[in-house]
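The following block contains the structure, expressed as structure tokens.
Only one protein chain is missing from this complex, and each of the others stays in its spot.
Chains here go by letter, A, B, C, D and E, matching the order in which they are written, and residues are numbered from 1 within each.
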Amino acid sequence: MKVTVNRKAHFNAAHRLYNSDWTDARNATVFGKCANPNYHGHNYELIVSVKGEINPETGFVMDMKILKALIETEIEAEFDHKNLNVEVSEFKTLNPTAENISVVIWNKLRPNIDKNLELSITLYETPRNFVTYTGD
Amino acid sequence: MKVTVNRKAHFNAAHRLYNSDWTDARNATVFGKCANPNYHGHNYELIVSVKGEINPETGFVMDMKILKALIETEIEAEFDHKNLNVEVSEFKTLNPTAENISVVIWNKLRPNIDKNLELSITLYETPRNFVTYTGD
Amino acid sequence: MKVTVNRKAHFNAAHRLYNSDWTDARNATVFGKCANPNYHGHNYELIVSVKGEINPETGFVMDMKILKALIETEIEAEFDHKNLNVEVSEFKTLNPTAENISVVIWNKLRPNIDKNLELSITLYETPRNFVTYTGD
Amino acid sequence: MKVTVNRKAHFNAAHRLYNSDWTDARNATVFGKCANPNYHGHNYELIVSVKGEINPETGFVMDMKILKALIETEIEAEFDHKNLNVEVSEFKTLNPTAENISVVIWNKLRPNIDKNLELSITLYETPRNFVTYTGD
Amino acid sequence: MKVTVNRKAHFNAAHRLYNSDWTDARNATVFGKCANPNYHGHNYELIVSVKGEINPETGFVMDMKILKALIETEIEAEFDHKNLNVEVSEFKTLNPTAENISVVIWNKLRPNIDKNLELSITLYETPRNFVTYTGD
Partner (left out) sequence: MKVTVNRKAHFNAAHRLYNSDWTDARNATVFGKCANPNYHGHNYELIVSVKGEINPETGFVMDMKILKALIETEIEAEFDHKNLNVEVSEFKTLNPTAENISVVIWNKLRPNIDKNLELSITLYETPRNFVTYTGD
């Protein structure tokens, strides 16, 4: 009897899309206004999903209080009110697209969650653009 | 050509998290303010998802009017404006976590839905905490 | 140049609608399933609105960090994961309808907010039922 | 490392549910008020989901600007502010249920998206009724 | 102590924007794709707001069960799954813009609500376009 529990969190950050191997002109062509060197930003909405067996004693797959605290420590403390390109080490050499951010978040959370639990990340960059990464 | 049809419903209920095999102190430690013996409550948002072949005559996987009525009879009439611990028989011996409520709802709906259709339940306890159960 | 700043918060609570001067039968007639003596509950969404002049030094009408902390101390700590009828003193003799809860919240916040600022409360009992109180 | 990128779009359209092989009486019995011969309508919310490998140069699974433009050309230009039964050729002989609309949208988008990418469609007919089609 | 109570409802309808005193060409110029003679449609979201004194016996400004039933009888039964231009008498000579629909709804509800209560209507035609009418 496997259930998926989902916890929503959020962080506000600045970023720009940029490939440092390319000229500025090519960055502007490919990424358009998202390449603005002065940055823009988003209210990122994050859903962390954990799937596993229900513990018969607690009725929990994973204690939401623990998951909430983990997201605060590992993700919000690192990303909230930050400039992703400048202040988050993973994005010094990786373009902070929604796709790449979701993979980085998955990689940061995975070691902190029981191996018997499956982990999946959904990240809203705007209410109209969002991505999902399941580790596959 | 399989399509999933989803119907949203809702019910407002009181509950507390509580394991009757434990001392009050342990309940308070594990469940925190959710163990309050005077209860608290939620606006539960429920999504019932049914997957199957489209009937070529109707264009329906399942008539939403029938699914809506089924949710009203089986779930809303039993859960809405109720105290889950006190008034819903399944939770007299089962802790009414979101995980367990989703399994109970799945079990109540499954016998009423065509065997050729797959059933999945998503339950929002709050806008930030929700669970999914697919019967696996 | 007066601007209204609004801060959303939330609390989950149990309640029942009940007039202690009435018989149980009359309570049941008037309040229907909301009078259930075993309680039901809601995810209350609260919007606190404060209107006033922009401080030219900060650009703030009121520092949102201070307003957020005030709502946590005065309202969430008192109401969240509580049984309003049993555990919140104001509702021992006052029926905890959305209307009355909004007035109680206004009265609790008013003394803590600068007299030059206007205060208004919006309270969602469900996504379909909500009330507004401006102190008039 | 496969990620799903999702883009929301919308269109407003009139339709009625109707099987031309049936009598009007049977249409009224099966489809109820949805069979109204004068039509009714909806704000359809559409989510187009595309799953595949992240391109290491761009950090994109698929450029959202291209996906947005494709939805505008293939779907919004055909469906928005239209009468689905009268003006969209696919529904001259196919009942425009949410299920069938999602399949038609999938079929219209599939040839325009790289074969290495998986495509899935979610369509909200109302905030309470929605469907998903993955091409299986 | 005046509180505003708000109740959300909804109806799905077809309409077109059209001034019968104008040529088709002028209708097309002014109303664009909204003038499509085959109609389009919307999920209208309606908020009915009623302001007045709290009744000290009930704690209600107006019983939400009564307001909900009134909206069902007066508005939803008349508008839901209808073609506004063809089937709602008020719009035979009045263009069913969101502005005019809100005035018609206000006029239909006003005689059914206590004179001591103020009435206001908010109508969402789409999530991005909405109107408010207070009777002034």
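Simple rule for what comes next: contacts are C-beta pairs under 8 Å (C-beta built on N, C-alpha and C of every residue); 3 or more make two chains touch, one makes a residue touch a chain.
Predicted model, so just to flag it, every value in this text is computed and none were measured.
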item: In the full complex, displayed partners of the excluded chain; value: A, C, E
item: Chain not shown: contacting residue from C:26, C:65, C:92 or C:110; value: C:65
item: Missing-chain contacts mapped onto chain A; value: 10, 12-15, 33-34, 36, 38-43, 80-83, 86-87, 126-127
item: Sites on chain E contacted by the missing partner chain, in the whole complex; value: 17, 19, 21, 30, 32, 94-100, 102-103, 127-134, 136
item: Residues belonging to chain C that touch the chain removed from view; value: 1-9, 54, 57-61, 63-65
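FYI, only the chains that are shown with their structure count from here on.
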item: Touching chain C and also chain E, the following chains; value: none
item: Contact-richer chain pair (by C-beta pairs counted) among B-C and A-B; value: B-C
item: Type of chain D:chain E copy interface by residue overlap (half), same or different; value: same
item: Inter-chain centre distance, chain C versus chain D - centres from mean C-alpha coordinates, in Å; value: 41
item: Euclidean distance of C-alpha centroids - chain B vs chain D, Å; value: 28
item: Per-residue overlap in chain B, given as positions that touch at least 2 other chains; value: 127
item: Touching pairs among all chains present in the structure; value: A-B, A-D, B-C, B-D, C-E, D-E
